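Shown here: the complex without one of its protein chains, the others still in place.
Chain nomenclature is as follows: A, B and C, assigned in order of appearance, with residue numbering initiated at 1 for each chain independently.
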(Lines give C-alpha, C1' and ligand atoms only; values in the text may rest on other atoms or scores of the structure.)
Protein backbone atom coordinates (compact mmCIF):
# COMPACT_ATOMS: atom_id res chain seq x y z
CA UNK A 1 0.00 0.00 0.00
CA UNK A 2 1.35 3.38 -1.00
CA UNK A 3 1.46 6.47 1.15
CA UNK A 4 -1.43 8.70 0.22
CA UNK A 5 -1.09 11.84 -1.92
CA UNK A 6 0.74 14.71 -0.20
CA UNK A 7 -0.62 17.82 -1.87
CA UNK A 8 -0.18 21.46 -0.85
CA UNK A 9 -2.98 22.73 -3.09
CA UNK A 10 -5.53 21.33 -5.50
CA UNK A 11 -6.52 23.12 -8.71
CA UNK A 12 -9.52 22.41 -10.96
CA UNK A 13 -11.51 21.01 -8.03
CA UNK A 14 -13.27 22.19 -4.91
CA UNK A 15 -12.43 18.95 -3.13
CA UNK A 16 -9.23 17.41 -1.79
CA UNK A 17 -8.90 14.06 -3.52
CA UNK A 18 -7.01 11.28 -1.76
CA UNK A 19 -6.52 7.60 -2.40
CA UNK A 20 -8.39 6.90 0.81
CA UNK A 21 -11.41 8.96 -0.19
CA UNK A 22 -11.46 7.43 -3.68
CA UNK A 23 -11.54 3.82 -2.45
CA UNK A 24 -14.02 1.96 -4.62
CA UNK A 25 -12.92 3.75 -7.75
CA UNK A 26 -10.04 3.28 -10.16
CA UNK A 27 -7.56 6.13 -9.68
CA UNK A 28 -5.18 7.23 -12.43
CA UNK A 29 -2.43 9.62 -11.36
CA UNK A 30 -0.39 11.40 -14.01
CA UNK A 31 2.75 12.91 -12.47
CA UNK A 32 4.16 15.72 -14.60
CA UNK A 33 6.10 18.96 -14.70
CA UNK A 34 4.81 21.85 -16.78
CA UNK A 35 8.21 22.31 -18.47
CA UNK A 36 8.74 18.60 -19.24
CA UNK A 37 8.49 18.26 -23.05
CA UNK A 38 7.20 14.66 -23.10
CA UNK A 39 4.53 15.59 -20.54
CA UNK A 40 3.36 18.51 -22.67
CA UNK A 41 3.40 16.71 -26.02
CA UNK A 42 2.14 13.30 -24.92
CA UNK A 43 1.26 12.69 -21.28
CA UNK A 44 -1.02 15.64 -20.55
CA UNK A 45 -3.07 15.47 -23.78
CA UNK A 46 -3.50 11.73 -23.15
CA UNK A 47 -4.57 12.37 -19.56
CA UNK A 48 -7.07 15.02 -20.69
CA UNK A 49 -8.63 12.60 -23.19
CA UNK A 50 -8.69 9.89 -20.56
CA UNK A 51 -10.49 12.24 -18.16
CA UNK A 52 -13.15 12.82 -20.81
CA UNK A 53 -13.52 9.20 -21.89
CA UNK A 54 -13.84 7.91 -18.32
CA UNK A 55 -16.77 10.20 -17.48
CA UNK A 56 -19.54 8.12 -15.98
CA UNK A 57 -17.24 5.26 -15.04
CA UNK A 58 -16.04 4.33 -11.54
CA UNK A 59 -12.74 6.05 -12.18
CA UNK A 60 -10.97 9.30 -11.30
CA UNK A 61 -8.15 10.92 -13.23
CA UNK A 62 -5.74 13.14 -11.28
CA UNK A 63 -2.72 15.20 -12.22
CA UNK A 64 0.18 15.62 -9.82
CA UNK A 65 2.68 18.44 -10.35
CA UNK A 66 5.89 16.89 -9.09
CA UNK A 67 8.46 19.65 -9.48
CA UNK A 68 11.95 18.35 -8.84
CA UNK A 69 13.98 20.82 -10.95
CA UNK A 70 13.68 24.49 -12.02
CA UNK A 71 11.56 25.10 -8.92
CA UNK A 72 11.55 28.87 -9.44
CA UNK A 73 10.05 28.52 -12.90
CA UNK A 74 7.24 26.17 -11.97
CA UNK A 75 5.47 27.68 -8.99
CA UNK A 76 1.72 27.90 -8.50
CA UNK A 77 1.24 31.10 -10.51
CA UNK A 78 3.04 29.60 -13.49
CA UNK A 79 1.12 26.33 -13.17
CA UNK A 80 -2.21 28.19 -13.16
CA UNK A 81 -1.25 30.02 -16.37
CA UNK A 82 -0.16 26.73 -17.91
CA UNK A 83 -3.41 24.96 -16.98
CA UNK A 84 -5.39 27.84 -18.46
CA UNK A 85 -3.46 27.92 -21.73
CA UNK A 86 -3.54 24.15 -22.23
CA UNK A 87 -7.22 23.86 -21.30
CA UNK A 88 -6.66 21.15 -18.72
CA UNK A 89 -9.83 20.39 -16.78
CA UNK A 90 -9.01 17.42 -14.53
CA UNK A 91 -8.03 17.95 -10.86
CA UNK A 92 -4.33 18.74 -10.46
CA UNK A 93 -2.53 18.64 -7.15
CA UNK A 94 0.75 20.37 -6.34
CA UNK A 95 3.03 17.80 -4.76
CA UNK A 96 4.13 19.07 -1.35
CA UNK A 97 7.74 20.43 -1.43
CA UNK A 98 10.47 18.13 -0.18
CA UNK A 99 11.44 18.15 3.47
CA UNK A 100 14.70 19.63 4.75
CA UNK A 101 15.86 20.97 1.42
CA UNK A 102 15.07 17.83 -0.52
CA UNK A 103 14.50 18.95 -4.15
CA UNK A 104 12.17 15.98 -4.64
CA UNK A 105 8.61 16.67 -3.48
CA UNK A 106 7.02 14.43 -0.88
CA UNK A 107 4.67 12.20 -2.89
CA UNK A 108 7.29 11.74 -5.59
CA UNK A 109 9.79 10.70 -2.92
CA UNK A 110 7.37 8.38 -1.12
CA UNK A 111 6.25 6.69 -4.31
CA UNK A 112 9.74 6.35 -5.73
CA UNK A 113 8.97 8.05 -9.05
CA UNK A 114 11.91 8.06 -11.47
CA UNK A 115 10.94 11.30 -13.19
CA UNK A 116 8.23 12.77 -15.39
CA UNK A 117 5.99 11.77 -16.99
CA UNK A 118 4.99 8.92 -14.67
CA UNK A 119 1.65 7.18 -14.64
CA UNK A 120 0.26 5.24 -11.69
CA UNK A 121 -2.96 3.28 -11.54
CA UNK A 122 -4.61 2.24 -8.28
CA UNK A 123 -7.51 -0.20 -8.25
CA UNK A 124 -10.75 0.01 -6.24
CA UNK A 125 -8.97 -1.45 -3.20
CA UNK A 126 -6.22 1.18 -3.44
CA UNK A 127 -3.62 -1.32 -4.63
CA UNK A 128 -1.03 -0.09 -7.12
CA UNK A 129 -1.65 -1.97 -10.36
CA UNK A 130 0.60 -0.08 -12.79
CA UNK A 131 3.54 2.31 -12.53
CA UNK A 132 5.00 3.51 -15.82
CA UNK A 133 7.78 6.00 -16.48
CA UNK A 134 7.80 7.70 -19.89
CA UNK A 135 5.31 7.70 -22.72
CA UNK A 136 2.57 5.07 -22.56
CA UNK A 137 0.80 3.91 -25.72
CA UNK A 138 -2.90 4.88 -25.94
CA UNK A 139 -4.08 1.44 -26.96
CA UNK A 140 -2.10 -0.33 -24.24
CA UNK A 141 -3.33 2.14 -21.62
CA UNK A 142 -6.93 1.71 -22.72
CA UNK A 143 -6.66 -2.09 -22.60
CA UNK A 144 -5.19 -2.02 -19.12
CA UNK A 145 -7.71 0.44 -17.66
CA UNK A 146 -10.57 -1.28 -19.44
CA UNK A 147 -9.63 -4.62 -17.92
CA UNK A 148 -9.48 -3.17 -14.43
CA UNK A 149 -12.88 -1.53 -14.98
CA UNK A 150 -14.27 -4.76 -16.40
CA UNK A 151 -13.14 -6.73 -13.37
CA UNK A 152 -14.74 -4.18 -11.05
CA UNK A 153 -18.09 -4.17 -12.83
CA UNK A 154 -18.26 -7.96 -12.75
CA UNK A 155 -17.70 -8.38 -9.07
CA UNK B 1 -26.83 -13.01 -33.82
CA UNK B 2 -24.96 -12.22 -37.00
CA UNK B 3 -24.47 -14.51 -39.94
CA UNK B 4 -21.01 -16.03 -39.73
CA UNK B 5 -18.05 -14.89 -41.86
CA UNK B 6 -18.36 -15.78 -45.54
CA UNK B 7 -14.78 -16.03 -46.74
CA UNK B 8 -13.46 -17.41 -50.04
CA UNK B 9 -9.86 -17.62 -48.85
CA UNK B 10 -7.87 -16.98 -45.68
CA UNK B 11 -4.37 -15.50 -45.73
CA UNK B 12 -1.84 -15.39 -42.88
CA UNK B 13 -3.34 -18.51 -41.30
CA UNK B 14 -3.55 -22.24 -41.88
CA UNK B 15 -6.99 -22.36 -40.29
CA UNK B 16 -10.42 -21.14 -41.33
CA UNK B 17 -11.56 -18.83 -38.54
CA UNK B 18 -15.29 -18.42 -37.92
CA UNK B 19 -17.36 -16.79 -35.23
CA UNK B 20 -18.68 -20.22 -34.32
CA UNK B 21 -15.23 -21.73 -33.89
CA UNK B 22 -14.03 -18.72 -31.89
CA UNK B 23 -16.87 -18.88 -29.35
CA UNK B 24 -15.36 -18.25 -25.92
CA UNK B 25 -13.02 -15.60 -27.24
CA UNK B 26 -13.43 -11.93 -28.02
CA UNK B 27 -13.35 -11.46 -31.81
CA UNK B 28 -12.34 -8.18 -33.44
CA UNK B 29 -13.04 -7.92 -37.16
CA UNK B 30 -11.50 -5.07 -39.14
CA UNK B 31 -13.21 -4.74 -42.53
CA UNK B 32 -11.05 -2.90 -45.04
CA UNK B 33 -10.10 -2.41 -48.67
CA UNK B 34 -6.43 -2.25 -49.65
CA UNK B 35 -7.00 0.97 -51.64
CA UNK B 36 -9.03 2.73 -48.93
CA UNK B 37 -6.84 5.60 -47.63
CA UNK B 38 -8.26 5.69 -44.08
CA UNK B 39 -7.78 1.91 -43.79
CA UNK B 40 -4.15 2.19 -44.86
CA UNK B 41 -3.26 5.21 -42.73
CA UNK B 42 -5.24 4.39 -39.59
CA UNK B 43 -7.31 1.20 -39.44
CA UNK B 44 -4.75 -1.38 -40.52
CA UNK B 45 -1.83 -0.08 -38.42
CA UNK B 46 -4.19 0.03 -35.44
CA UNK B 47 -5.36 -3.52 -36.11
CA UNK B 48 -1.79 -4.74 -36.41
CA UNK B 49 -0.90 -3.18 -33.04
CA UNK B 50 -4.04 -4.63 -31.52
CA UNK B 51 -3.08 -8.08 -32.81
CA UNK B 52 0.26 -7.77 -31.06
CA UNK B 53 -1.06 -6.33 -27.81
CA UNK B 54 -3.78 -8.97 -27.45
CA UNK B 55 -1.33 -11.89 -27.66
CA UNK B 56 -1.96 -14.22 -24.75
CA UNK B 57 -5.47 -12.90 -24.14
CA UNK B 58 -8.74 -14.68 -24.95
CA UNK B 59 -9.13 -12.62 -28.08
CA UNK B 60 -8.66 -12.99 -31.85
CA UNK B 61 -8.07 -10.18 -34.33
CA UNK B 62 -9.20 -10.77 -37.92
CA UNK B 63 -9.04 -8.71 -41.09
CA UNK B 64 -11.79 -8.94 -43.71
CA UNK B 65 -11.14 -7.69 -47.24
CA UNK B 66 -14.55 -6.40 -48.25
CA UNK B 67 -14.06 -5.21 -51.82
CA UNK B 68 -17.10 -3.31 -53.04
CA UNK B 69 -15.48 -1.05 -55.66
CA UNK B 70 -12.49 -1.24 -58.06
CA UNK B 71 -12.83 -5.03 -57.97
CA UNK B 72 -10.28 -5.51 -60.76
CA UNK B 73 -7.61 -3.64 -58.79
CA UNK B 74 -8.05 -5.51 -55.53
CA UNK B 75 -7.97 -9.21 -56.33
CA UNK B 76 -6.11 -11.86 -54.38
CA UNK B 77 -2.76 -11.33 -56.10
CA UNK B 78 -2.85 -7.62 -55.33
CA UNK B 79 -3.93 -8.25 -51.75
CA UNK B 80 -1.06 -10.67 -51.19
CA UNK B 81 1.43 -8.07 -52.43
CA UNK B 82 -0.20 -5.46 -50.20
CA UNK B 83 -0.04 -7.70 -47.10
CA UNK B 84 3.61 -8.41 -47.81
CA UNK B 85 4.57 -4.77 -48.27
CA UNK B 86 2.66 -3.55 -45.21
CA UNK B 87 3.94 -6.39 -43.01
CA UNK B 88 0.48 -7.43 -41.82
CA UNK B 89 0.59 -10.63 -39.80
CA UNK B 90 -2.97 -11.18 -38.52
CA UNK B 91 -5.35 -13.55 -40.35
CA UNK B 92 -7.11 -11.84 -43.26
CA UNK B 93 -10.12 -13.32 -45.03
CA UNK B 94 -11.34 -12.36 -48.50
CA UNK B 95 -15.04 -11.62 -48.23
CA UNK B 96 -16.92 -13.90 -50.67
CA UNK B 97 -18.00 -12.01 -53.84
CA UNK B 98 -21.59 -10.80 -53.99
CA UNK B 99 -24.28 -13.05 -55.41
CA UNK B 100 -25.94 -12.44 -58.78
CA UNK B 101 -23.77 -9.49 -59.75
CA UNK B 102 -24.05 -7.73 -56.41
CA UNK B 103 -20.91 -5.54 -56.10
CA UNK B 104 -21.13 -5.87 -52.30
CA UNK B 105 -19.49 -9.03 -50.99
CA UNK B 106 -21.52 -11.47 -48.90
CA UNK B 107 -20.38 -10.81 -45.34
CA UNK B 108 -20.46 -7.07 -45.91
CA UNK B 109 -24.03 -7.41 -47.22
CA UNK B 110 -25.17 -9.68 -44.40
CA UNK B 111 -23.66 -7.51 -41.70
CA UNK B 112 -24.90 -4.25 -43.19
CA UNK B 113 -21.51 -2.55 -43.27
CA UNK B 114 -21.62 1.05 -44.47
CA UNK B 115 -18.15 1.06 -46.01
CA UNK B 116 -14.52 0.80 -45.02
CA UNK B 117 -12.95 0.94 -42.54
CA UNK B 118 -15.49 -0.79 -40.28
CA UNK B 119 -14.74 -2.41 -36.95
CA UNK B 120 -16.90 -5.06 -35.31
CA UNK B 121 -16.41 -6.64 -31.92
CA UNK B 122 -18.08 -9.89 -30.89
CA UNK B 123 -17.99 -11.10 -27.30
CA UNK B 124 -17.34 -14.61 -26.01
CA UNK B 125 -20.95 -15.57 -26.65
CA UNK B 126 -20.74 -14.34 -30.24
CA UNK B 127 -22.91 -11.30 -29.60
CA UNK B 128 -22.11 -8.13 -31.50
CA UNK B 129 -20.94 -5.55 -28.93
CA UNK B 130 -19.60 -2.78 -31.16
CA UNK B 131 -19.91 -1.78 -34.82
CA UNK B 132 -18.02 1.34 -35.86
CA UNK B 133 -17.66 2.93 -39.28
CA UNK B 134 -14.62 5.19 -39.83
CA UNK B 135 -11.60 5.87 -37.68
CA UNK B 136 -11.77 4.72 -34.06
CA UNK B 137 -9.64 6.37 -31.38
CA UNK B 138 -6.95 4.11 -29.86
CA UNK B 139 -7.75 4.98 -26.26
CA UNK B 140 -11.50 4.48 -26.72
CA UNK B 141 -10.92 1.16 -28.49
CA UNK B 142 -8.58 -0.04 -25.77
CA UNK B 143 -11.04 0.89 -23.03
CA UNK B 144 -13.88 -0.93 -24.77
CA UNK B 145 -11.91 -4.09 -25.48
CA UNK B 146 -10.34 -4.06 -22.05
CA UNK B 147 -13.73 -3.90 -20.39
CA UNK B 148 -15.02 -6.83 -22.41
CA UNK B 149 -11.90 -8.81 -21.51
CA UNK B 150 -12.22 -7.81 -17.87
CA UNK B 151 -15.80 -9.02 -17.74
CA UNK B 152 -14.80 -12.34 -19.27
CA UNK B 153 -11.94 -12.97 -16.89
CA UNK B 154 -14.15 -12.30 -13.87
CA UNK B 155 -16.88 -14.74 -14.75
CA UNK C 1 22.34 15.05 -68.90
CA UNK C 2 19.88 12.29 -68.12
CA UNK C 3 17.97 10.20 -70.64
CA UNK C 4 14.49 11.63 -70.99
CA UNK C 5 11.41 10.07 -69.39
CA UNK C 6 10.35 6.75 -70.96
CA UNK C 7 6.62 6.55 -70.32
CA UNK C 8 4.08 4.14 -71.77
CA UNK C 9 1.06 6.18 -70.71
CA UNK C 10 0.34 9.47 -68.93
CA UNK C 11 -2.54 9.88 -66.51
CA UNK C 12 -3.99 13.15 -65.15
CA UNK C 13 -2.87 15.06 -68.26
CA UNK C 14 -3.76 15.40 -71.92
CA UNK C 15 -0.14 16.09 -72.79
CA UNK C 16 3.02 13.98 -72.86
CA UNK C 17 5.46 15.72 -70.55
CA UNK C 18 9.18 15.29 -71.18
CA UNK C 19 12.30 16.90 -69.80
CA UNK C 20 12.97 18.30 -73.27
CA UNK C 21 9.55 19.92 -73.57
CA UNK C 22 9.78 21.33 -70.04
CA UNK C 23 13.14 23.06 -70.60
CA UNK C 24 12.91 26.48 -68.99
CA UNK C 25 11.00 25.15 -66.02
CA UNK C 26 12.02 23.39 -62.85
CA UNK C 27 10.92 19.74 -63.03
CA UNK C 28 10.29 17.65 -59.94
CA UNK C 29 9.89 13.92 -60.55
CA UNK C 30 8.56 11.73 -57.74
CA UNK C 31 9.19 8.05 -58.54
CA UNK C 32 6.87 5.77 -56.60
CA UNK C 33 5.02 2.47 -56.48
CA UNK C 34 1.38 2.40 -55.39
CA UNK C 35 2.08 -0.42 -52.89
CA UNK C 36 5.20 1.19 -51.37
CA UNK C 37 4.27 2.22 -47.81
CA UNK C 38 6.66 5.19 -47.54
CA UNK C 39 5.40 6.51 -50.88
CA UNK C 40 1.80 6.33 -49.70
CA UNK C 41 2.35 7.78 -46.24
CA UNK C 42 4.93 10.44 -47.07
CA UNK C 43 6.10 10.88 -50.66
CA UNK C 44 2.79 11.15 -52.50
CA UNK C 45 1.04 13.49 -50.03
CA UNK C 46 4.14 15.70 -50.13
CA UNK C 47 4.17 15.66 -53.93
CA UNK C 48 0.47 16.55 -54.04
CA UNK C 49 1.05 19.54 -51.73
CA UNK C 50 4.05 20.57 -53.78
CA UNK C 51 1.95 20.45 -56.95
CA UNK C 52 -0.53 22.81 -55.33
CA UNK C 53 2.01 25.18 -53.81
CA UNK C 54 3.99 25.53 -57.04
CA UNK C 55 0.97 26.66 -59.08
CA UNK C 56 1.87 29.81 -60.96
CA UNK C 57 5.61 29.20 -60.69
CA UNK C 58 7.95 28.10 -63.47
CA UNK C 59 7.87 24.54 -62.20
CA UNK C 60 6.22 21.23 -63.06
CA UNK C 61 5.59 18.34 -60.67
CA UNK C 62 5.42 14.85 -62.18
CA UNK C 63 4.82 11.40 -60.77
CA UNK C 64 6.51 8.35 -62.25
CA UNK C 65 5.14 4.89 -61.48
CA UNK C 66 8.29 2.78 -61.48
CA UNK C 67 7.04 -0.74 -60.84
CA UNK C 68 9.94 -3.10 -60.18
CA UNK C 69 8.19 -5.74 -58.02
CA UNK C 70 4.67 -7.20 -57.71
CA UNK C 71 4.09 -6.26 -61.36
CA UNK C 72 0.77 -8.11 -61.53
CA UNK C 73 -0.64 -6.10 -58.64
CA UNK C 74 0.32 -2.67 -59.94
CA UNK C 75 -0.91 -2.49 -63.53
CA UNK C 76 -2.69 0.47 -65.11
CA UNK C 77 -6.17 -0.47 -63.91
CA UNK C 78 -4.96 -0.70 -60.33
CA UNK C 79 -3.02 2.55 -60.63
CA UNK C 80 -6.09 4.38 -61.93
CA UNK C 81 -8.13 3.16 -58.94
CA UNK C 82 -5.32 4.22 -56.60
CA UNK C 83 -5.08 7.71 -58.13
CA UNK C 84 -8.83 8.11 -57.80
CA UNK C 85 -8.97 6.99 -54.16
CA UNK C 86 -5.99 9.09 -53.08
CA UNK C 87 -7.17 12.18 -54.99
CA UNK C 88 -3.89 12.70 -56.80
CA UNK C 89 -4.14 15.42 -59.43
CA UNK C 90 -0.63 15.91 -60.80
CA UNK C 91 0.47 14.20 -64.05
CA UNK C 92 1.63 10.62 -63.48
CA UNK C 93 3.50 8.60 -66.07
CA UNK C 94 3.82 4.83 -66.14
CA UNK C 95 7.49 3.99 -66.52
CA UNK C 96 7.93 1.83 -69.65
CA UNK C 97 8.43 -1.87 -68.75
CA UNK C 98 11.99 -3.18 -68.72
CA UNK C 99 13.49 -4.62 -71.90
CA UNK C 100 14.13 -8.34 -72.40
CA UNK C 101 12.55 -9.44 -69.17
CA UNK C 102 14.25 -6.83 -67.02
CA UNK C 103 11.97 -6.32 -63.94
CA UNK C 104 13.26 -2.74 -63.68
CA UNK C 105 11.37 -0.31 -65.92
CA UNK C 106 13.29 1.76 -68.46
CA UNK C 107 13.47 5.22 -66.88
CA UNK C 108 14.27 3.72 -63.49
CA UNK C 109 17.09 1.70 -65.10
CA UNK C 110 18.44 4.64 -67.09
CA UNK C 111 18.41 6.99 -64.15
CA UNK C 112 19.88 4.47 -61.72
CA UNK C 113 17.14 4.80 -59.11
CA UNK C 114 17.76 2.74 -55.98
CA UNK C 115 14.10 2.15 -55.19
CA UNK C 116 10.98 4.01 -54.16
CA UNK C 117 10.32 6.68 -53.14
CA UNK C 118 12.92 8.62 -55.12
CA UNK C 119 12.85 12.32 -55.85
CA UNK C 120 14.69 14.01 -58.70
CA UNK C 121 14.89 17.70 -59.45
CA UNK C 122 15.95 19.08 -62.83
CA UNK C 123 16.65 22.77 -63.30
CA UNK C 124 15.59 25.01 -66.17
CA UNK C 125 18.52 23.78 -68.27
CA UNK C 126 17.53 20.16 -67.69
CA UNK C 127 20.45 19.47 -65.37
CA UNK C 128 19.90 17.08 -62.49
CA UNK C 129 20.21 19.12 -59.29
CA UNK C 130 18.98 16.68 -56.67
CA UNK C 131 18.42 12.93 -56.45
CA UNK C 132 17.11 11.63 -53.13
CA UNK C 133 16.12 8.10 -52.11
CA UNK C 134 13.71 7.76 -49.19
CA UNK C 135 11.73 10.33 -47.27
CA UNK C 136 12.70 13.98 -47.77
CA UNK C 137 11.93 16.59 -45.14
CA UNK C 138 9.35 19.22 -46.18
CA UNK C 139 11.39 22.17 -44.97
CA UNK C 140 14.58 20.97 -46.67
CA UNK C 141 12.71 20.28 -49.91
CA UNK C 142 11.09 23.71 -49.84
CA UNK C 143 14.41 25.44 -49.24
CA UNK C 144 16.07 23.59 -52.11
CA UNK C 145 13.27 24.17 -54.61
CA UNK C 146 12.86 27.76 -53.50
CA UNK C 147 16.54 28.47 -54.08
CA UNK C 148 16.41 26.99 -57.58
CA UNK C 149 13.31 29.07 -58.33
CA UNK C 150 14.95 32.17 -56.86
CA UNK C 151 18.01 31.72 -59.05
CA UNK C 152 15.81 31.37 -62.12
CA UNK C 153 13.74 34.45 -61.43
CA UNK C 154 16.84 36.57 -60.93
CA UNK C 155 18.54 35.72 -64.17
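Here is the rule we use: contacts are C-beta pairs under 8 Å (C-beta built on N, C-alpha and C of every residue); 3 or more make two chains touch, one makes a residue touch a chain.
These figures come from a predicted structure and were not determined experimentally.
**Q** For the chain that is not shown, enumerate the shown chains it touches in the whole assembly.
**A** Visible chains that the missing one touches: A, C.
**Q** Which of these touches the unseen chain: C:50, C:67, C:92 or C:113?
**A** Final answer for the missing-chain contact: C:50.
**Q** Looking at the full complex, which residue from A:37, A:103 or A:134 touches the chain that isn't shown here?
**A** Touches the omitted chain: A:37.
**Q** State which residues belonging to chain C touch the missing partner chain.
**A** Chain C touches the chain not shown through residues 46, 49-50, 53-54, 137-155.
**Q** I need the residue numbers on chain A that touch the omitted chain, in ascending order.
**A** Contacting residues on chain A, toward the hidden partner: 35-37, 40-41, 69-70, 72-74, 77-78, 80-82, 84-86.
Heads up, the rule we're going with is that only the chains that are shown with their structure count from here on.
**Q** I need the common contact partners of chain B and chain C, sorted by label.
**A** Of all the chains present, none is in contact with both chain B and chain C.
**Q** By C-alpha centroids, what is the most central chain here?
**A** B
**Q** Mind checking chain A against chain B and telling me if their interface is mostly the same residue numbers on each side, over half, or mostly different?
**A** Same; most numbers are used by both chain A and chain B.
**Q** Just give me the whole-number Å value for how far the CA centre of chain A lies from that of chain B.
**A** Once rounded, the distance between the two centres reads 36 Å.
**Q** Averaged over CA atoms, how far is the centre of chain A from the centre of chain C? Could you give it in whole Å?
**A** 50
**Q** Quick one: which residues in chain C touch 2 or more of the other chains?
**A** Chain C, residues with two or more chain partners: not present.
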